[in-house]
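This is the structure I have questions about; it appears just below.
Apart from one protein chain that is not included, each protein chain of the complex appears where it belongs.
Naming follows writing order (A, B and C), and every chain is counted from residue 1.
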Amino acid sequence: MKLVYFAWMKEKAGISEETVNPPATVTDLGQLVDWLKERGEPYTGMFQNMAAIRAAINYEYVKIDAAVGPDDEVAFFPPVTGG
Amino acid sequence: MKLVYFAWMKEKAGISEETVNPPATVTDLGQLVDWLKERGEPYTGMFQNMAAIRAAINYEYVKIDAAVGPDDEVAFFPPVTGG
Amino acid sequence: MIRVQAEDFDPGAELEALTKGNAGIGGVCSFIGLVRDIADGERIGAMTLEHYPEMTRRRLEEIEAEAMRRWPLEGCTIIHRHGRLEPGDRIVFVATASAHRRAAFESAAFLMDWLKTNAPFWKLEETGDGERWVAARQSDDDAAARWADKPASE
Partner (left out) sequence: MIRVQAEDFDPGAELEALTKGNAGIGGVCSFIGLVRDIADGERIGAMTLEHYPEMTRRRLEEIEAEAMRRWPLEGCTIIHRHGRLEPGDRIVFVATASAHRRAAFESAAFLMDWLKTNAPFWKLEETGDGERWVAARQSDDDAAARWADKPASE
């Protein structure tokens, strides 16, 4: 599973992307975030306030209960400010 | 008093402007139109349907009961179609 | 800035002139009106715009001032052509610059709605059946009327 980060989440992560292999029990985004936070920093800091974070799976905006699998590209970022 | 015409009113008038000297009893636009129509064609044809005509006095849109005097420039035209 | 002219204009140059040197501008909305080759189902060969020059100037100055009063604009450009134009030719250009995009969009729409119903221009179309004066549209009156009692959003 590929994870990508943008804006301040990328800065907190210290990287723009990484590949992770969560256990098969991780089937939605909420479980993925919980699993990442269990690994400690930088994840605990990055995912401290979920209200300030948006996500996309395979380039589509999704909610926190969206299903996620090993072949997905998951992006985490703050609310967008285009235009 | 200067009269100016535009669009089909100018075509019906056969001229784009003229100077007229109505009697002192002509003090508003309605009276001016009535006085012009008394003179026959082309005025009777031009002013047959007042609902299709707009007017301006000294470059300001006015209603048919607007006051008018000897030094005014009075314009008659169909509804505008700018833009 | 207001111009009424027979000659064509350059939208890119006008947009550049409107914004150049003012970094307080966050957005510019513009509208270009063009001669269509079809109107009311008939093919149009050309169109001649007649206007009332002394009145046009006064009324355009008035509406420019009104737009500047209603919205926080950094600048405003209105160009209207007259004379004979062919399909594809530019007729009119409005552009408004503001710190905020909503003010730019609303004021440009306001100016166009106003021009349609209040600028003293008349259009003579050349069709296969001869010439005809374009009639005013109720939809244009309705569009202009929506600004009468609507406060500016910003």
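Assorted remarks:
Operating definition for what follows: contacts are C-beta pairs under 8 Å (C-beta built on N, C-alpha and C of every residue); 3 or more make two chains touch, one makes a residue touch a chain.
Here the structure is a predicted model, which means the values were calculated and not measured.
Looking at the complex as a whole, the chain kept out of the display touches A, C. Interface note for the absent chain: among C:10, C:42 or C:61, the touching residue is C:10. Within the complete assembly, C:99 is the residue of C:2, C:68 or C:99 that touches the hidden chain. Summarising the interface, chain C meets the missing chain with residues 10-13, 15-16, 19, 21-38, 87-88, 99, 101-102, 104-105, 108-109, 112, 143. Of the residues in chain A, those that touch the hidden partner chain are 4, 6-8, 10, 56, 59-61, 75, 77-83.
Here, only the chains that are shown with their structure count from here on.
When each chain is reduced to the average of its Cα atoms, A sits farthest from chain C.
In whole angstrom, the spacing between the mean C-alpha positions of chain A and chain B is 74. For the pair chain A and chain C, the distance between mean C-alpha positions equals 49 Å.
Mean C-alpha position of chain B lies 27 Å from that of chain C.
The set of chain A residues that touch two or more partner chains is empty. In chain C, no residue touches two or more other chains.
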